[in-house]
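All protein chains of the complex are present and in place, except for one that has been dropped.
So that you can tell them apart, the chains are marked A and B in the order they are listed, and the count of residues begins at 1 in each.
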Amino acid sequence: MEVLIILFPFIAFLLIGLFGRRLGDLPSAIIAVLGSALAFIFSIPALLKALSSPFSVKLYDFISLGSYTLTLGLYFDPLSAITTSLVCFISTLVFIYSIGYMENLFGQWTYKFYAYLSLFLFSMLLIVLSDNLLGMFFGWEGVGLASYLLIGYFHQQKYATNSAFEAFVMNRIGDWLYLFGIFSIFYLFGSLNLLEIFSKVKEIDPNLLGLAVLLLFGGAVGKSGQVPLHTWLPNAMAGPTPVSALLHSSTMVAAGVYMVARLYPVFESAPQSLKVVALIGGITALFASLAATSHTDIKKIIAFSTMSQLGLMFLALGIGDRSSAMFHLTTHAFFKALLFLSAGSIIHAFHHHVHDIYEVGGLKKYMPITYAAFFVAALALAGIFPFAGFWSKDLIIASSYEADFGLGVFVSFVSFLTAYYIFREGFVMFYGPERHKGHFEEEPHEAPSVMLVPMVVLAIGSVVVGFFEGWYMTALKDHKEMHLNIAISSVVIALLGIGLAYLVFVKRVLEPEKLYQSLKPVHTTFKEQFFTERLYHKILAGGYMLYSKVLYTTFERQFIDGLVNGSYVLSSALGSLFKGLQQGRVNLYVLFLLVGFSLLVLITFLGGR
Amino acid sequence: MMQWIAFLFFASMTLLSALGVVFLSNIIYVILSLLSTLVMVAGIFFVAGAELVGALQLLIYAVAIAVFYVLVLTAVPWEKALKKDSHYRIEGVLTFPILLAFYLEIILVFLLGVSVSPKGQIREFIQNLGNTQVVGSILFSKYFFAFELVSLVLLVGMIGAVIVGRKEDKTYEDSTS
Partner (left out) sequence: MKIVPLEAYLILSVLLFGLGVFGMIVRRNLVAILMSTELALNAVNIAFVGADSHLGLLDGQIFALFIIALAAVEAAVGLGIIVAIFRLRKVESSDELTDMGG
């Protein structure tokens, strides 16, 4: 029964992939939506069952290795069951939305898009539900593959294919580390089953375990776009917007956080590794929010915001607060999906020709529902009471103040930046002069209802989900106190950020353009993500190119080609040398026969004696 | 003693005629030298006591094949060949030392080989029955299959010679002539 959850998207993938051409694009989209929706419906009873008691579903014996048999199966506990429902819910909404978003592309093999989406969902569910590390790894790779296909979906554009490559390569580095993590876990525990690992975790040397765990965390860094494997995440915006929404809310990047949370007992047993997790998360959170403050691409700002929020989640995991990290992941999925869908709605309104926030303005009166949805999501992201983000982020801020006062200040600063950058984007796009006038003939229009309905549902979710905090914490067997002073202070900080954005971009107390001009070096540094991407391109990729070029010119050109050309030169020289013997005259042939025969007799004679 | 004299005579005549075959330039003289060689070889066969082979040598070789050569010479205008040098002189000079070395080598091998080879017994019945009869009986018993093969080869050779040598219709233009 529970297997069906994971099978529905897969069946949808197979159906669309095999018969999509015949079915047509709209039926393919409906199949994808149905697969996802059915998975969601079936995940509800599984969730209720898992809340009362965790259970496993055995699928089949995959590999027998002598005494150890690797069994693939599903494991349902509150964590995985809730995440499954969340993933399916968000995916269903995004799939529905994509019908409207991709409508102008119908008839151009768009069924592929839905096949990839279904594969994406299936892989993510495999990661979430798998009861062993290898099954998780299958999903891990599947997610990487699907994201590659989806990011590069507009494959006629060079930029999109490059971004897809980048995402794939960066993920590959992470996957490689993750694979070695699995090897070392198997070496240490002799098993890949999660429950067996959890039961034995106390017996293992923490230092060795720490190493294995860090390797696993390397996979999470790649998948969740943390520093230093982060460059693919902003560039992944080359894909269609529903993909970005899916990628950033529930399926792809959440996998890293989820994996760390899933293996949390193992991480806890190696406390040193948690510090690394916290450090990476903290760096990424600050780094990405700084980059978001100065970027101008509609989707990239939100992408950096995702990086930053994921960083916060890793930070929370690192300081030992798993439940609030996972709760933040849940709420974040809602409002981040909503943000992307709103951005997609704007892009759709301009027929996919707008990418910069400074190309548009004053959209409030044209697109009121999108406006409302965007600001609900922005308020949730900023952490304003009573929106979802407030509840989850507040928990993280509280835990970080508990852990260390300086850390708390740091997280508060990040949330200040978060409020600032997201409202900057909102204010620039929805208020101010109508910059798009003159560039576009048509007036921007509100999105069709097939796109609006998922947005409204998500907006309601972004408001309501926060109130499930108590229930969520009970499900994860954790208990959180509300810290009134921290709650109030964080709301005030977020309001400060919003106020700053309001002053600068609506009231124009300071001319933002002039401000950016005067602070150009700082601005550029932030915008270029502290030049990490350039660094990778110039030093790593450039160095590799140089290395390849040197090898090409020396080894390939001289040595290997030298061998090939040399054999040709040698054989032609030998040929011209012996060509003189082949005069075509019978007489000379007989002469050679005589010489050869004499030599043969001589050899036989001498050899016989 | 008589045999020795006969052998030496035939042998020297054979070699002399063979030298004529190799070195004479007029093709008519060459044919005549070849004929002489074949007859002298037949004499050697008689000395060795192989009467049947000797007779066949005379019949087939000295008559049939030699006539065949003469016939071909009438078909090919050999006067043209007279205008050219009949030998490759440079190759001849260069080959001569090789030929001498070959002689030395093979003779050495033969002499050494004969001293270790087994000595057979002359069978009584050969003398009783005579050479021809015995050869015939062996030929049609022990070597019957080979004999049939040879007859087949002769047949095929005959057909081949006819096909190769017959006048063809001009089906293609010869580029070299």
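The rule is simple: a contact is a pair of C-beta atoms (placed from the backbone, for glycine too) under 8 Å apart; a residue touches a chain by one contact, two chains touch by 3 or more.
Since we're looking at a predicted model, the values are computed, not measured.
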Absent chain, residues of subunit A that touch it: 575, 578-588, 590-591, 594
For subunit B, the residues touching the chain missing from this view: 1, 3-4, 7, 11, 14-15, 18-19, 21-22, 27, 30-31, 34, 37-38, 41, 44-45, 47-50, 52-53, 56-57, 60-61, 64-65, 68-69, 72-73, 75-76, 78, 80-81, 84-89, 91-92, 95-96, 99, 102-103, 106-107, 110-111, 114, 117-123, 126, 131, 134-135, 138-139, 142-143, 146-147, 150, 153-154, 156-158, 160-162, 164-165, 167-168, 174, 176-177
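Going forward, only the chains that are shown with their structure count from here on.
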Geometric centre distance via CA averages, subunit B-subunit A, whole Å: 92
Sites on subunit A touched by subunit B in the complex: 587-588, 591, 594-595, 597-598, 601-602, 605
Residues of subunit B defined as touching subunit A within the complex: 88, 91, 95, 98-99, 101-102, 105-106, 109
